[in-house]
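Heads up, one of the protein chains got dropped from this complex, but the rest are sitting where they should.
Chain lettering (A and B) follows the sequence in which the chains are written, and residue indices restart at 1 in each chain.
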Amino acid sequence: MTTRLVGAPLTRREDARVLRGETRYVDDIVIPGAAQAAFVRSPHASAAIQSIAVPEPSEADGLLAVITGRELAGLRSFPVMEPRGAHVAAGEAHPVLPVDEVRYAGQPVAAVIARTRALAEDAAELVEVEYEARPAVLSPRASDLTLMRWSQRTGDVDAAFAAAAHVVTGRYALPRLVAAPMEARGAIARYDADADGLTVWCSAQDIHRSRAQLSHILGRDEGTIHLIVPDVGGAFGSKGVVAPEVAAIAAAAIRLGVPVRWTEDRLENLVGAYQGRGIEGDVALALAADGRMLALRARLWADLGGYLLTTTPIPPHTAATLITGVYDIPAADVEVTGARTHKVPTGPYRGAGRPDAAYMIERLVDRAARELDLDRIELRRRNLIRRFPHRTPTGLEYDSGDYERCLDLALELAGPDQPSRPLGADVARGTGFAMYVERAGGGFESARIQLRPGGRFLIDSSSSPHGQGHDITFAQIAAERLQTAPGAIELRFGDSASAPGGVGTFGSRSVAQAGSAVARAADAMVGEGARLAAHLLGLEAGAVRLTPAGFLGDGAALSWAEIADSAAAPDGHPPGGAPGPLQASARFESANVFSSGVHAAEVDIDPETGQLSVRRLVAVDDAGTLINPLLAHGQVIGGVVQALGECLVEEAVYDDDGQMRSGSFLDYSLLTAAEIPPIITGEVETPTPLNPLGAKGAGEGGAVGALPAVANAVTDALGGRHVEPPYTADKLWRALHGADDRPAVPEERR
Amino acid sequence: MVINGRTYDDEVEDRTLLSDFIRHQAGLTGTHVGCEHGVCGACTVQLDGEPVRSCLMLAVQADGRSLRTVEGLAGPDGELSVLQRAFTEHHALQCGFCTAGFLMTADALLRRRETGSISEAEIREELAGNLCRCTGYEGIVAAVRTAAQSPRH
Partner (left out) sequence: MKPAPFVYTPAPSVAGALELLADEDATALAGGQSLVPLLNFRLARPGVLVDLNPLTALDHLHVTGGALRIGALTRQATLQRSATVAEGWPLLTEAVSHVGHAAIRNRGTVGGSVAHADPAAELPVALTALDARFHLRSGAGERTLSASELFQGPMTTALETGELLVEIEVPPVGPGARMAFLEHARTHGDFAVAGAAVVLVPGERAAIALLGAAVTPVRAHAAERALLGGAAAAEAARLAGADVGDDHRRALITTLTRRALERVLA
């Protein structure tokens, strides 16, 4: 008899704290005597810094210090990741504060440390920076400076294209987006000179990467940095790299000997936090007469901004490697160029390259169906990957999946296909389908479990949550294996003083990696418990087994509470066993696992105004075994709505001078509850063989599939004309009426 | 001013925002600040029973007024309200940063209206003044709908 907790839609335990207003986000943490930072920011997209004149510290004005790049000359720039096989210009890493030039409007130039934030903002206005403006490069194709490049060529692509019955090409682009978590970024840094210890409370996705980045930048051993991630108000990829401002206040706290706090405000977040997407590409597909895909060519350009932050090279690499999608395409020639532009750097934002790839391939496949006069579903069916593991021509190995089942379920949930209504009717209606596969999981995480009095367990996880619900999910995983109630299990996260080693919360990997580590640690604890129970019962270790009532052996039973009591007793352990509470730990590492799904959309466009209304969305996702369907559903819906925002309103707009024109929530719109259509979800569970849970990842799928589904529906409604998101009324109206110098070109004629 | 029935008496700068007073002088950090320009609704509190943006008022303007914040929603014995419980049941919160604002908006709506009299469209329209980046609003709308149908809201 076992207790099935995996698969149970349990509610979260941290909610009560939130609902009572008892959470502690970083700005809620009171540190006596902490000073506040504000930043002087570049008004230019590109300029030389000629001089900086700063006000003197003043007790009367509450001004403690103004710190510029010159004072921080001893610090290193950001560490930069190098995706496998990629060339990365590490010399172009983002400095904490610049010395002689600025490369984006909004770049922090000087840190102003004062008694209050208002005083710091007052003093920041007194800092005089003399700039010599330079021309700004804003388009990645126009840039002659490459920050990252990756390419791969597999199979005889040229021959395939030469022999193909059909060649279909498309040019696609996604704008830059702002992650815009409701809590912007922020940190507090406190330095203890006697112990040479730096404590940083940081609104971050995890402790590990934040600490490693600060260690690199500050040139200080990781062991001297105590990193605490308190409650975090959302991240969506944008808090996986510490802000340059956080490194600056850490340096300031060390120099000044006072704790320093930086609470990013919304203006700073919109202009200064790294953004997502910003990618464009030319993609071509060679097809046989029967619609079989023979080869794919893709040339992508990513708008990486002025510098490389740690993870800036990752999303374009992910986009390039996933560009063949769910299709069995034997040959591919793919190249991605990450170009320097005079904008804030880009980095991961929910999906982080996955929606980019799905958007391009799924738009192209729809276009191919139109040009070949084949049913769009049938064309997909003919080319689906059906055998796993599958090696893609871009070098990925898909572990598992059942793409056709996802497709069938999506078709069933979407209902009978309604023919799109002709233009000129009172509404232009379209439907669209899109399939995706996403790289999830991968890398290592770990967990440590302790048996405590009363048969309770404390688990330290290397991962940490910012809304996903790690706590109950991991408790379910452990409780099922320990044959106890989730209530007996307490999880602890986010403190480098207690957390075991790991990487972090990103890339739809927490359940697959950190959850598997919890599972393995719980299994090890069961082994420890069995060993002790056998000893106490005078049996062989193999003669006891765990049940909900405890360890049973030879008619006797020992509960976890009794095991805990015995373990605490001086003679409770078998000879040679270490005295004290039972402990176990585990490290889990695996290759990437690949979630997948099929999304569908039905849209209407008002031909008179161009207003798009998404009538209905269907999201079928296969994230492997679901541990907690309630929370997994929440991830899907949240992701779908972010994608919907990307389709309808979201875009970081820059003017010709490189000034960000979306510097408030009045300009950078987010969707409200009143704009959300009905979303119908369906789950397919194809377990991965790569981890003990069978779980993949659910964090990003919603944001990956909905974008191309809506894009295909919009194109359908426009009778095949292609328009890039966001699908504003202005763009769609012009596409329908062909009314200006930006006409949408019907796909057939491109 | 009186917040959740308790009097707070403190000196403020003329320019101190009400949101900053509530958080940093009264120490009630359950009210969050998300944009400081009145769009996101995270800082929503009730002023004499009606929801207002605390980032768009000066602290000095609330002198002598009565405020209610998220810390004042649970019953005197600490029991969560029907609305608060519905938020958990419907997984209406993920990161939790926007939650207090939604609760204060929805609580005021429920107090204004009789049980069972609020349509889903109305709920969505009322909640449109609060932004959530995690949930896609589904759970939040469902929670408010459940609470609106409960006789004890």
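We take it that a contact is a pair of C-beta atoms (placed from the backbone, for glycine too) under 8 Å apart; a residue touches a chain by one contact, two chains touch by 3 or more.
Because the structure is predicted, anything quoted here is derived from the model rather than measured.
Asker: Hey, which of A:169, A:583, A:611 or A:659 is the one touching the hidden chain?
Answerer: The one listed residue touching the chain not shown is A:611.
Asker: Out of A:118, A:288 or A:372, which is the one that touches the chain we can't see?
Answerer: For the chain that is not drawn, the touching residue is A:118.
Asker: With respect to the chain omitted from the figure, which of B:51, B:72 or B:96 is a touching residue?
Answerer: In the complete complex, the chain left out is touched by residue B:51.
Asker: By the contact criterion defined above, which parts of subunit A meet the unshown chain? Give residue numbers in ascending order.
Answerer: Within subunit A, the residues that touch the unshown chain are 116-118, 121-122, 125, 265-267, 608-611, 648-649, 664, 666, 669-672, 674-675, 728-730, 733-734, 737, 739-740.
Asker: Identify the residues of subunit B touching the omitted chain, counting contacts across the whole complex.
Answerer: 13-15, 17, 20, 36-38, 41, 44, 47, 50-53, 55-58, 60-61, 105, 108-109, 125-126, 128-130
Criterion: only the chains that are shown with their structure count from here on.
Asker: As a quick test, compute the distance in whole Å between the mean CA positions of subunit A and subunit B.
Answerer: 29
Asker: In the complex formed with subunit A, which residues of subunit B make contact?
Answerer: Touch residues, subunit B against subunit A: 13, 15, 23, 27-37, 39-40, 42, 69-71, 73-74, 80, 84, 87-89, 91, 93-100, 103, 123-125, 127-141.
Asker: Enumerate the contact residues on subunit A facing subunit B in the complex.
Answerer: 11-12, 14-16, 18-25, 27-28, 30, 118, 180-184, 231-234, 236, 265-266, 466-469, 630-631, 633-634, 637-642, 664-666, 670, 672-674, 676, 679
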